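With one protein chain held back, the other chains of the complex are shown just where they sit.
The first chain written gets the first letter, and so on, giving A and B; residue counts start at 1 in each chain.
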Amino acid sequence: MSEHDHASVDGLAVDHHFENADQQYQSAKLGMWIFLATEILFFGGLIVAYTVYRANHPEVFVFGHHFLDKNLGALNTVILICSSLTAAWAVRAAQLKQIGMLKLMILLTMLCAFGFLGVKGVEYHSKWKHGLLWAGSYHPHEEHEGSAVRENAEGVGEEAAATSAAVKQMEAAPPTAPAGPDRSAIPPAAEGPAGLAEPVVEPVDEHGFAAEPANAQIYFSIYFLLTGLHGIHVLGGIGAFAWLLMCAYRGFFDSGHFTRVDMVALYWHLVDLIWIYLFLLLYLID
Amino acid sequence: MTEIHLAQLLFARTALAPDPADGSFWMPPQVSTIAHSVDWLFNFILAISVFFFVLIVVVMVVFVLKYRRREGQTAESSPSHNTALEVTWTVIPVLLVIVIFFFGFKGFLDMATPPANAYEIMVEGQKWKWSFTYPNGYVDENLHVPVDRPIQLVMSSADVIHSLYVPAFRIKMDVVPGRYSKAWFEATQPGEYDLFCAEYCGTGHSTMLAHVVVHPPGEFETWLDKASDFLATMSPVDAGRKLFQARGCTQCHSMDGSAKTGPTLLNVFGRREKLSNGTTITVDENYIRESILEPAAQVVAGFEPVMPTFQGRLKDQEIMAIIAYLKAPAEASKGSSS
Partner (left out) sequence: MAEAISAPGGGAGVDHTASDDNYLTHGKGILSWLFTLDHKRIGVMYLVAILSSFFLGGVFALVLRTELLTPGQTIITADSYNKMFTLHGAVMIFLFIIPGIPATLGNFVLPLMLGAKDVALPRLNLASFWLWLTGATVAVASIIIGAVDTGWTFYTPYSTTTGTAVIPMTLGVFILGFSSIFTGLNFIVTIHKMRPEGMTWFRMPLFLWGIYATAIIQVLATPVLGITLLLLVAERTLGVGIFDPALGGDPILYQHFFWFYSHPAVYIMILPAMAIMSELVSVFSGKHIFGYKFIAWSSIAIALLSFLVWGHHMFTSGQSGLTNMIFSALTFSVAIPSAVKVFNWLATMYKGSIRLAAPMLYALSFLFLFAIGGLTGLFLGSLATDIHLHDTYFVVAHFHYVMFGGTVIAFLGGIHYWWPKMFGRMYSERWAQLSALLIFVGFNLTFFTQFVMGSHGMPRRYYNYLERFTAYHQASTVGSYILALGFFVMAGYLLHSLVAGERAPANPWGGATLEWETSSPPPYYNFKHDLRAGDPYDLDALRWDPEIKGYVRKDPGSVLLSPGEAS
């Protein structure tokens, strides 16, 4: 069927089934907001799981969050906020037909996104090294003999139970205060670039670090589910921005058609917002 | 409150069950203290439903006949909106559902509140067998209870979610792994009643049946004493057979030679079995004991390591009885072969 373009005043191409450019833009915008609502509900399910578990077992979350590096989390938050700025700037550039600036802003946004994933990669790697993974693969590595870490809840596979109860050789890690009867020997903070990781443990109570509570692995399950799902959305965003870059190079935005930049930027702002909530819920528990 | 009692009386007269003990068109016999009120509510809702259903269908049929299109005739004009009518036919259903809700909630509260002196029986559901543990530690595959005495069931599952359902008592409660759930009842008539699993749990869901045996006054204690003593009163082989059936072994191990989830145990004693780790062993007392307590340790080749452990669930004497039962055909055949 032949495209019947209504070229209107500002040069925007209008699809044949729309009456005018405004209807087309409004439709795209409403559609994107509804999509964002579905994303909120999607993550909402995990947030509900978090809420239920934290309400019933607050000690698990207090314990678990010590293994997250607040500085890296804060860095990632700043990175994403900057990327939201560059994304918004990209929309403005497209509106003003500043194609060069548009391309630059898209690239910077993607750079920030990669940076975010890089930092997350560092954090994940550290967790993996210390066996602090989701429940089915949770094998925390202790530091040395005489650890006071309590056995995991029974029922975790034979291997996991043996691991947590037995003494294991610990791979190289920043030295921490010696383990005591009520102090966990697991190094609390992620290893990161020198100067960013916190080598000293922040005591939770006057006795120092509380002993590992039962079912501590649930915290890490929720951590990986939330940040993993978020990471997949960041990847999706990178793909969308790459598409926009391609469109920019093909001259698609030369006439001032900025709608798709606007839509992708909206999506990106939500990804940013969700991260801020994750930072608050997972990293800043006390 | 008197209006409610009056209403209950009126509906009791018109209830569809002439004799509660026989059951009715809709319901099984009423054999527990709450069955009567559940049936009453059912009939109350039924009466309301029948009334509205008949009303709707009759109106519909009358309108179709009366206002059928005829040649040259068009629809009479009539208002497409009538606030008084619309409010009325909204408010009346609202009041009716409030009443239904109230009785439903009240009945539920009775079902959820066991009396203080209830006799406690532990229940375990597993794929695909029920086991009932009496206060003296005896475990049976059926639920025996005394008549006219409140019974509290404390239930848990060994694997997936099951649900204990006794239609004659009108009780049902899900049986969940990792937590305890409770249900209570008081049986009012001696007899034997069906107990079903009411939450889908796999292959044997529809065969996960048990009987509820309600004993006449004085007979329950006699039964319990006799049954508990089975290790002393029965031969080891008979006791072992009883355990083999009651404790769920038959769900996965046949005694007719056919392989199910687990290998058949017909003539298993003395058999040479190839294990999943490649070695071959001869089935002896030790292997049987190990299979019961640490089933994943040495699994027969070709079978999945899915057998649950009975550590803590079978006493030593009971394990010995099972071993005796499994040995029995082998010993008999040993004696007869030359």
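Rule of thumb we're sticking to: a residue touches a chain if its C-beta (ideal position, glycine included) is under 8 Å from a C-beta of that chain, and two chains touch if they have at least 3 such contacts.
Quick caveat, the model's predicted, so the values are computed rather than measured.
Asker: Write down which of B:V123, B:L153, B:A198 or B:V299 is the residue touching the left-out chain.
Answerer: B:A198
Asker: Considering the whole complex, not just the chains shown, which residues of chain B touch the missing one?
Answerer: 23, 25-28, 34, 37-38, 41-42, 45-46, 48-49, 52-53, 56-57, 59-60, 63-64, 67-70, 73-76, 78, 80-82, 85-86, 89-90, 93-94, 97-98, 100-101, 103-112, 159-161, 163, 165, 167-168, 170-174, 176-179, 181, 194, 196-207, 304
Asker: What residues on chain A make contact with the chain left out of this view?
Answerer: The list for chain A reads 1, 15-19, 23, 26-28, 30-31, 34-35, 37-39, 41-46, 48-49, 52, 57, 60, 134-137, 153-156, 214-215, 217-218, 221-222, 224-225, 229.
Operating definition for what follows: only the chains that are shown with their structure count from here on.
Asker: Please work out the Cα centroid separation of chain A and chain B, and write it as a whole number of Å.
Answerer: Distance between chain centres: 46 Å.
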